[in-house]
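Here's the structure, in structure tokens; my notes come after.
Missing here: one protein chain of the complex. Every other protein chain is in place.
Chain nomenclature is as follows: A, B and C, assigned in order of appearance, with residue numbering initiated at 1 for each chain independently.
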Amino acid sequence: MAETMTIGKALNSGLRRAMEDDSKVLLMGEDIGKLGGVFRITDALQKDFGEDRVIDTPLAESGIVGTAIGLALRGYRPVCEIQFDGFVFPAFDQIVTQLAKMFARSGGRVALPVVIRIPFGGGIGAVEHHSESPEAYFAHTPGLKVVSCATPHDAYWMIQQAVASDDPIIFMEPKRRYWEKGEVDTSRSLLPLHASHLLREGTDCTVVAYGPMVRVAVDAATAAAEDNGRQLEVIDLRSVSPLDLKPVYESVRKTGRLVIVHEAPLTGSISGEIASKVAGECFYSLEAPVMRVTGFDVPYPPARIEEEYLPDLDRVLDAVDRTFTF
Amino acid sequence: MAETMTIGKALNSGLRRAMEDDSKVLLMGEDIGKLGGVFRITDALQKDFGEDRVIDTPLAESGIVGTAIGLALRGYRPVCEIQFDGFVFPAFDQIVTQLAKMFARSGGRVALPVVIRIPFGGGIGAVEHHSESPEAYFAHTPGLKVVSCATPHDAYWMIQQAVASDDPIIFMEPKRRYWEKGEVDTSRSLLPLHASHLLREGTDCTVVAYGPMVRVAVDAATAAAEDNGRQLEVIDLRSVSPLDLKPVYESVRKTGRLVIVHEAPLTGSISGEIASKVAGECFYSLEAPVMRVTGFDVPYPPARIEEEYLPDLDRVLDAVDRTFTF
Amino acid sequence: MAKANAARAGSRASSGAKRAPTRAKSGGRSAAKGEVRHDPEFVQLLTPEGERIEHPEYSVDFTDEEYRGLYRDLVIVRRLDAEATALQRQGELGIWASLLGQEAAQIGSGRALATQDMVFPTYREHGVLWCRGIDPIMPLGLFRGVDFGGWDSRAAKMQMYTVVIGAQTLHATGYAMGIAKDGKVGGDDGEAVIAYFGDGATSEGDVNESFVWASVFNTPIVFFCQNNQYAISEPVERQARAPIYRRANGYGFPGLRVDGNDVLASYAVTRRALDAARHGEGPSLIEAYTYRMGAHTTSDDPTRYRIASEVEAWQQKDPILRMRRFLEQQKIVDSAYFEGLESEADELAVDLRARVLALPDPAPASMFDNVYPHGSAALAEQREQFAAYHAGFEASTVEASTVEGGDH
Partner (left out) sequence: MAKANAARAGSRASSGAKRAPTRAKSGGRSAAKGEVRHDPEFVQLLTPEGERIEHPEYSVDFTDEEYRGLYRDLVIVRRLDAEATALQRQGELGIWASLLGQEAAQIGSGRALATQDMVFPTYREHGVLWCRGIDPIMPLGLFRGVDFGGWDSRAAKMQMYTVVIGAQTLHATGYAMGIAKDGKVGGDDGEAVIAYFGDGATSEGDVNESFVWASVFNTPIVFFCQNNQYAISEPVERQARAPIYRRANGYGFPGLRVDGNDVLASYAVTRRALDAARHGEGPSLIEAYTYRMGAHTTSDDPTRYRIASEVEAWQQKDPILRMRRFLEQQKIVDSAYFEGLESEADELAVDLRARVLALPDPAPASMFDNVYPHGSAALAEQREQFAAYHAGFEASTVEASTVEGGDH
């Protein structure tokens, strides 16, 4: 059952199917009802499932997550939409001190099956606070799991898997890719939620990315093959926490080189964690230091120069080149 | 002018001196006035400087930081106390989206000289949310600087330097060390705020720590010297952001081995960043992978087993040993 | 064992059914220091002198049995609380947050709950816990540091203690939204939620967002604020310049103030508010005007920030004293009753102490349990390393202790 659709539409269809599958699934967020969300990811869902299951909330993110926790305690499975990455911070306390910890606090009695959907990242020409990549904050928080989809197929399935999971999940959506199309096999998911995925095989250098940067990594691999015949192996991380690094270790043992790509600022990002782990696990295989192609340690810049901030094909290839200078 | 005092007293004296030096310096927080703070760090300051300069605030952390920003816009230099590490999260939005970004947003016109003091870390037998190590969240936020003191001397001077700085500074205080005594030279500070510091020279392995773990690192060095004659070089990081890693690189080029110690959970912590940087900069010098001795990726455990969570001398020595197995 | 819990005081607030002649508000409440705009109107059914008065809207018939039951609750929770404080002083608990002075607010509201209602507490609701029939040892695990509070929140219909101020009020509101979604409002068997929080908590954004949500979704919730006049060292004037209960009106639901040291009034107003909620009338806010007679916690030293005379003045309004006076004056019990109750309470305390001392420490590796319902391969690896490290360490320790004869 392969259908071609955009990532946005795949998320919409995945949410629809999750709601059909389980009447306890609720959607909550600002403007997700009549409007269908500012990105239309919940388009038509309120019309079809009613105001009781698709809830336009007051404008307060702590309230969204806090009441979602309460609804989960009551047996519901709330899926919260945070309108933009930069607006998750008012909910940070509820996410970090409450949502993340409840299962442990309750001695394993009370799971909170809450999904927090966050359209994240830049590249859409937006004003400040609309292009952030806050995933590292959540990955550093025990008790949360963090995933990001990069293709329509994954969007369709990962959102369903996230909703079906009893773990609290931060679901990072690559907003600049919402309109990109791809094939979705609606009959089977293939991969578990927290597995990374070898997207393209290669022998010369491994490139790891997630979310919106996967496309950049793949493009870089194509360009490298054309430019100088280098074969890049591309891994889509998919799960930012927990990390599924075995495929990365295996790849690096083969290629001896690793480039990690993400939009978030460098310092304290998840690429530091990956680089550190890989440097340990592949100590004798690495032929060059792990390179990280990331956003810079600056506030996300004004839209007119955001492309200079965002990793692109050239910066990835430059990093690959640098791994060959060692 | 060497005086012996505890870290708590040194902070108190440093704050007093900062307030004497600049009438625009204000202290704000819950219970910091009459009570002098739950750790008495602001003891007697309200009595001496008045309620106008030492402000007992309503119980709301976002309010504390948000109004501190407003006071800074008015020309004041607020020093906010967050009562415990686990209670900084309601203020997270104001810190990350407002405090951190204002200087950039204003095109460099408006600096916010705000210091946020956070007693952090475990080891005091407290209930949940009172033993957290949230420094990585702040270190991952461009626009903030993050420091931690480990000795009375540094406590005395670093708090004054932080208050005098126009950068927004997250000042992490090693709460379990508040009562530890040491010499304070009240006549000169020696080091700038964002410099790391070589505490103890050694040749066999470098150990990097900050805040409450510096003492553990030093103890480990003493024990190693006694146990098997290994000479550990200990570096007190002092500044978690920006990182001052040159002394670390130099040390690792000499020792070939590095162990990083902190209490915060492993994944996405600042040790990943350091390890990744060191692995790059010292690619040809490292004789073993960088080892990280940290808290685990679990919610901070109940007090009766917190010592099993916290890095200690034995775990540090174990990691040092492991660097010698490569 | 502490199973000897009282039968629920079963009175129903007979909303005005027994309309006693309206009395002028008694002088029971002198102008309290902790308040800027003096507001003498609050619900009281029992004066500090033990006089039973009527209120035009909150009249309740209690049987003698019920009076005794409430009194027994008050005495027992105070006794158990004192035992916990003593345990802390002896180093057996890391810290203790005493309910001293707030027994009436907690027992009154706690006994007003229907079985099906859900409670969202702070860290101080030991009295409510008692009313829910939860073994009083439960919260001591949290304060001893062996767990995070060990009861089954679903079975007990009482959620876990919440240390982060105000956070639970949003959970409570969400839970109440769920009740409405489940169609469990509109009849006597409807469900309601009670959310406890302090005067200090009213400043937190979360509490105000709860008010917004509860109002917008018309949820079956009672916000129960114990205004004990202090948030640690800060008097309530640092949180509010108007009486707290008035805040509700601005959000579009009713608020009222009750004498929180009066167990009967606390019962009556809570019962009424819960019943309104379960019948679909939406949220309300109760400000229980009371006093924290002890320290904030055992770590606190209140002499640094409040004067003895203030505490003494409030001792005259002690919630247990007035109930005892009433029972004596009305001859509902004799002195043997008081003695019997005292030894019952002592026995419970002795039992509690013994069981606290016997609480086992958790296994170190248990910190890796229950992080995720579905586990995590990455975390499992950490756990294995932890186990391996300790195994190695123990081996070498055993070795070492063999050599050195030390006791590790």
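Points worth noting:
Please note the rule applied: a residue touches a chain if its C-beta (ideal position, glycine included) is under 8 Å from a C-beta of that chain, and two chains touch if they have at least 3 such contacts.
Please read these numbers as outputs of a predicted model, since none were measured by experiment.
The missing chain, though absent from the view, touches A, B, C when the full complex is examined. Within the whole complex, the absent chain has one touching residue among B:T4, B:S106 or B:T203, and that is B:S106. When the full complex is taken into account, the listed residue touching the unshown chain is B:S165, out of B:S165, B:Q231 or B:S285. When the missing chain is restored to the complex, the residue among A:V38, A:A164, A:L199 or A:A223 that touches it is A:V38. Annotation for chain B: contacts to the undisplayed chain at residues 26, 52, 57-58, 60, 62-63, 65-76, 90, 93-94, 97-98, 102-111, 142-143, 145, 165-167, 194, 242-244. Residues of chain A that touch the chain left out of view are 30-31, 33-36, 38, 56-60, 62-63, 86-87, 89-90, 125-130, 266-267, 296-299, 301-306, 308-309, 314-315, 318. Touching the omitted chain from chain C are residues 36-37, 202-206, 208-209, 212, 215-216, 218, 237-242, 246-253.
Note that in this section only the chains that are shown with their structure count from here on.
The most central chain, judged by the distance from its Cα centroid to the centroid of all protein Cα atoms shown, is B.
Centroids of chain B and chain C (each the mean of its C-alpha atoms) stand 36 Å apart. Spacing of chain A relative to chain B, judged by their CA centroids, is 31 angstrom. Shown for chain B are the residues in touch with two or more other chains, namely 62, 86, 89-90, 128-129, 266-267, 296-299.
The residues of chain C that reach two or more other chains are 147-148, 164, 205-206, 371, 376, 378-379, listed in rising order.
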